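Every protein chain of the complex appears in place save one, which is left out.
After this line comes subunit A, so read on.
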Amino acid sequence: MTERSASRLAEAQSPAPPSTDASRLYAPDSLEALREIVAAAVSLEEPLAIEGSGSKSGLGRPVNTAATLSTAKLTGVTLYEPDELVLSARAGTPIAEIEALIDENGQRLEFEPIDYGPLHARERGLGTLGGVLACNLSGPRRVKQGAARDHVLGITAVSGRAEVFKSGGRVVKNVTGYDLSKGMAGSYGTLAVLSDVTIKVLPKSETETTLLLRGLTDEEAAGAMAAAMGSPAEVSGAAHLPMLVARRVAEGHLGDEPATAIRLEGFGPSVAARDAYLSAALQNVARLERLEGEASQAFWRDVKDVVPFADGTDKPVWRVSLAPTAGHQLVMGLRRHAAIDAFYDWQGGLVWLRMESGDAEADLIRAGIAQLGGGHATLVRASESLRAATDVFQPQPAPLAALAKRLKSEFDPAGILNPGRMG
């Protein structure tokens, strides 16, 4: 570090004590200030941890930097046109604030982003819009309506080159140039720092009903969910909570018996017709129960936020995505080698795994996934030391890893942004 830049850094930290403060936090309140901080970091070769509110600091590998760049002061909805189904906000705007605003207008985020708060023993509602996109969050409706990547329309960001760039726009149909907005999805702040995000919002459904099939084994549940998803009933959620897991959602009302849940949403007459159709198709499969309205919403919120594993511990939790019919096979195979607890979303294609012994067992899990046709496992909860010692994200074949690395170095040649977060 040059003397000149060192004095500038000290100046920048003022009035905080220079350099003795191990975790300086920069929170710019404008795009230009954001760009200048990144520029300074590049010039000083000082890596930055990138965060919104910091609510997802437990995701990914630990980042050890002396300075943190937060978008928490880049807040506010800058455009919301309900009739156009579009909303733009600064990246640090709390997602809860956005959800409340659009709810007043009868709209919602169709991709139903998970709130990692409960799993990480934090409050709900701390996450930001930028964080939702950077981690490409989604929820049970992913099977029908996609993830954050499918709903982002445009972004403005500052890359690791300290240059501002924008991509996309405010309209749904747009193929003008590369889709850098999607490129930000799942990049965990390692390519660029988001300053503004434009997303699609959609009307809330008028009503919802959840059909509960009780008492199915994991394998039977996989079959029932495949049948429901493959029917014309427009299912918007298909989850299976095995024995003893069912009790841990919806305030224990479901009891211990396994519960396989099928969600139907839409206009009243439509939901009623689809309910009748599915009930007839599934009546011989299992005993049927129903959750209506708010009870249904509460159930899916708990499934979305992995409440069954929100136990206040740091026992390792994996999020595994694989072919839906392979989910229960993975769990069955793993049980022979490790003590695990598991439940399923996405028709069985999303497996939440809690490792009861405290070991991550990354190789075991990934070998199982590979045998079953592929997918990926992400360690979404673990102690910092375990996350530092484990491939938190699915390792990629060498050529693909090299490509990802080239992309990273094109956007952040100095390695300033969130070094090591993705491994």
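Convention: a contact is a pair of C-beta atoms (placed from the backbone, for glycine too) under 8 Å apart; a residue touches a chain by one contact, two chains touch by 3 or more; residues count from 1.
Here is the rule we use: contacts and distances are computed from a predicted model.
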| item | value |
| --- | --- |
| UniProt protein name of the chain not shown, from "ATP synthase subunit a", "Ferrous iron transport protein A", "Cobalt ECF transporter T component CbiQ" or "Glycolate oxidase" | "Glycolate oxidase" |
| Contact residue for the chain not shown (choose from A:Ala39, A:Ala96, A:Ala295 or A:Met332) | A:Ala39 |
| Option touching the unshown chain, where A:Leu202, A:Ala281, A:Ala295 or A:Leu364 are the choices | A:Leu202 |
| Sole residue of A:Val164, A:Leu244 or A:Ala281 that reaches the chain not shown, by the stated touch rule | A:Val164 |
| Absent-chain interface as seen on subunit A, which is shown | 2, 4-5, 8-9, 11-13, 16, 24-29, 32-33, 36-37, 39-40, 42-43, 45, 70, 73, 81-86, 106, 136, 138, 142-143, 146-147, 149-150, 159, 161-167, 169-180, 182-183, 185-187, 191, 202-206, 226, 229-234, 266-270, 272-274, 277, 321-325, 346, 349-350, 373-378, 393-394, 396-397, 399-400, 403-404, 406-407, 409-411, 413-414, 422 |
